[in-house]
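If you scroll down you'll find the structure; I have some questions about it.
Shown here: the complex without one of its protein chains, the others still in place.
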Amino acid sequence: MSHDDHHAVVVPAPGPEFVPHEVAHHFSTPVQEFQSGKLGFWLFLATEILLFGGLFAAYFYFHEVYPETFRVGGQQLDWRLGALNTSVLLLSSWTMAMGVRSAQTSQKSKTLMFLGLTVLGAAIFMVIKFFEYKAKNEHGLIVFSELFRPFIENPDGTGSLAWFQDYHGVMAGVPHGHMFFAIYLTMTAIHGLHVVIGAGLIIWIMFGTAKGRFHAGYFMPVDLVGLYWHLVDLIWIFLFPLLYLVP
Amino acid sequence: MSDTATATDAHDAHGHGELEMGHIHVSSAAMFFKVLVALLFLTFITVAVSRFDFGSMNMLIAMAIACVKASLVIAFFMHVKWDTAINKIVFLGSFLFLALLFVFTLADLLTRRLDHEMHTIKSPVDKEWVQPKPQADGNH
Partner (left out) sequence: MTTNTPAVATATPETQAPRETYLNCSSGFMSWAGTLDHKRIGIMYLVGVGIAFLAGGLFALLVRLHLWEPEGLLFSNLDYNQVFTLHGAFMVFLFVIPAIPGSIGNMVLPLMVGAKDVALPRLNLLSFYLWLTGAILATLAIVLGGFDTGWTFYAPYSLYTDKAVVTIGLAVFVLGFSSIFTGLNFIVTVHKLRAPGMTWFRMPLMVWALYSTSILQVLATPVLGITVLLVAFERLYHIGIFDPRLGGDPVLFEHFFWFYSHPAVYIMVLPAFGIISELVSVHSRKPLFGYKLIAFSSLAIAIISFLVWGHHMFTSGQSTYAMFAFSFLTFFVAIPTAIKEFSWVATVWKGSVALNSPMLYALAFLIIFAIGGLTGVILGTLNVNLHLHDTYFVVAHFHYVMMGSISLAFFAGLHHWWPKMFGKMYSETLAKIACLIIFVGFNMTFIPQFIMGSRGMPRRYATYVPEFEPFHQASTIGAIILGCGVALMVFYLLQSLLSGKKAKENQWGGVTLDWHTPTPPPHLNFDHEPKVVHEVYDYSTLDYESMQRDAT
């Protein structure tokens, strides 16, 4: 927004490779702008916590109702892949933290490198996730091609799910074996969506970084995207033991 | 803390990052690395303890370790340790409200069992009642 407001406050660029930052017209200082953005984003993260919290509540609820289903279900997931993915996300959280730090200290190329590494981490995570889903598909625990087929209802009130076939009968001995995989799929899919959105946001701020918009005087967008990425990591920290190592 | 640094004494910043943003805390790279190592180590611990069966304590132990990891991410990677009071309240407070959802919902589920003993009327999610008999389980 261009405006003729003579009050506009400008934060100077720390070097020739950076551009100065103009504070939005309704703020009087850059600190006020920074703190407002940050508080707003923390509030947004609080909503994310409660949104995921609903899923976690459902997890604990059914873990209590069907402990055996969850125990056997958890054994069908490969904890090695889970642990690997956890490490990938933790590493990417570290590169993100370093990226924010580099932006705070006006180190443009370092910022770009760390942000790039973070996107790489996101990509590796999603690739591993893909192979995990593929294995579940092959065992008939989540048949992706049948996901949207209607529930097949029998006249006696029972019925069968098209997406849960359990080819090897690994869940045969426990009640409602699909329940674990339904929760596994829902939680990891929504988490995966956040990973993709997070990666998109990081790529977006990489463009801004390349143009020199972010430096010691103005790094709020990098900081906020960083917080978002750490939240994605935070959720996975809980998902990993709950799904792969069902306690 | 000795392994953190403020903007003006960040070791590897060329010509010191001058900050116009007031008290913005820039953590040292060394500290971030230590946190990373701690997180990876705790991941290893989580897997290791899951090999042993502590009975009903399993969940508690797994969640306790996850909480420690989460605290590290929140305090250091997310900078909450150095953030303003209101930001701390907002983020940590959200967990408090989440706890309300957990506590009341699970309290209802867990006390339905007592109900069952009290009235001998089966509630809809009473365990035995919901779980289908083995022969009716057919396709699952």
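Letters are used for the chains, namely A and B, taken in the order the chains are written, and counting of residues starts over at 1 for each.
The rule is short, and it goes like this: a contact is a pair of C-beta atoms (placed from the backbone, for glycine too) under 8 Å apart; a residue touches a chain by one contact, two chains touch by 3 or more.
On a predicted model such as this, the values are computed, not experimentally measured, just so you know.
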{"item": "Per the touch definition above, residue among A:A182, A:V195 or A:A216 touching the missing chain", "value": "A:A182"}
{"item": "Residue among A:V9, A:A58, A:M113 or A:A135 touching the omitted chain", "value": "A:A58"}
{"item": "Chain A residues touching the omitted chain (full complex)", "value": "1-5, 24-27, 32, 35-37, 39-40, 43-44, 46-55, 57-58, 61-62, 65-66, 147-148, 151, 153, 157-159, 161, 163, 175-176, 178-179, 182-183, 185-186, 190"}
{"item": "Touching residues on chain B - with respect to the absent chain", "value": "86, 94, 97, 100-101, 104-105, 107-109, 111-112, 114-115, 118-119, 123-125, 130-132"}
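Basically, only the chains that are shown with their structure count from here on.
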{"item": "Complex contacts: residues of chain A adjacent to chain B", "value": "11, 14, 30-31, 34-35, 38-39, 42-43, 45-47, 49-50, 53-54, 56-57, 60-61, 63-66, 79, 83, 86-87, 90-91, 93-94, 96-98, 101, 104-107, 158, 160-161, 164, 166, 171-172, 175-178, 216-217, 226-227, 230-231, 233-234, 237-238, 240-242, 245, 247"}
{"item": "Sites on chain B touched by chain A in the complex", "value": "7, 10, 12-14, 17-22, 24, 26-27, 29, 32-33, 35-36, 39-40, 43, 46-47, 50, 58-59, 61-63, 65-66, 69-70, 73-74, 76-78, 83-84, 86-87, 90-91, 93-95, 97-98, 101-102, 105-106, 109-110, 125, 127, 130-132, 136-140"}
